[in-house]
Structures are given as structure tokens and as C-alpha cells.
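A short write-up of the structure that comes next.
In this view, the complex is presented without one of its protein chains, the others remaining in place.
What follows is subunit A.
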Amino acid sequence: MNSVGEACTELKREYDQCFNRWFAESFLKGERAADPCGQLFRRYQLCVQKAIKEKDIPIEGLEFMGPSKGKAEGSS
């Protein structure tokens, strides 16, 4: 899958590979080890956040999990 920033697709792939490995082998098994992908993530984010600003994509200021739908779920 491509990145919204054409130049970021390669950085995204590298990060995704690292993340997927950590996710499956560490996170889901309940290991508390912090993910080793921090640097890759930062490089990828620098690129993609710039592309997002350039394309004027309105992702700012939106509450996590969107407007609450009035359910009791909350943050369980």
C-alpha cells in the first residue's frame, strides 16, 4: 500500500516491517518491551506529516475515536 506522500512510501515500508515484527512477536504476547522501531517511525512521520500539510488534509484537532456516539464504552 502506498503512502499519501509519494516520497514516503519506502520509509513507510521499512517502518511497517519493523512494526509488524514487534507487534506479532512481542506486543501480542504480552511482552512489555518497548518497540524498537522508534527511529524508523520518526523518519517516516517527518515525511508523511509534511505531505499531509502540503495536501491540506484536515487531520488536526480530532478527538481520538471520533465524536463519541453516546455509548457507555468509554476507555475500558
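Here, contacts are C-beta pairs under 8 Å (C-beta built on N, C-alpha and C of every residue); 3 or more make two chains touch, one makes a residue touch a chain; residues count from 1.
Operating definition for what follows: contacts and distances are computed from a predicted model.
Selecting from "N-alpha-acetyltransferase 25, NatB auxiliary subunit", "Multifunctional methyltransferase subunit TRM112-like protein", "PRLD1 protein" or "Serine palmitoyltransferase 1", the unshown chain of this assembly corresponds to "PRLD1 protein" (UniProt protein name).
Seen across the whole complex, the unshown chain contacts subunit A at 1-5, 8, 12, 15, 19, 23, 27-30, 32, 34-35, 41, 44-45, 48-49, 52, 57-59, 62, 64-66, 69, 73.
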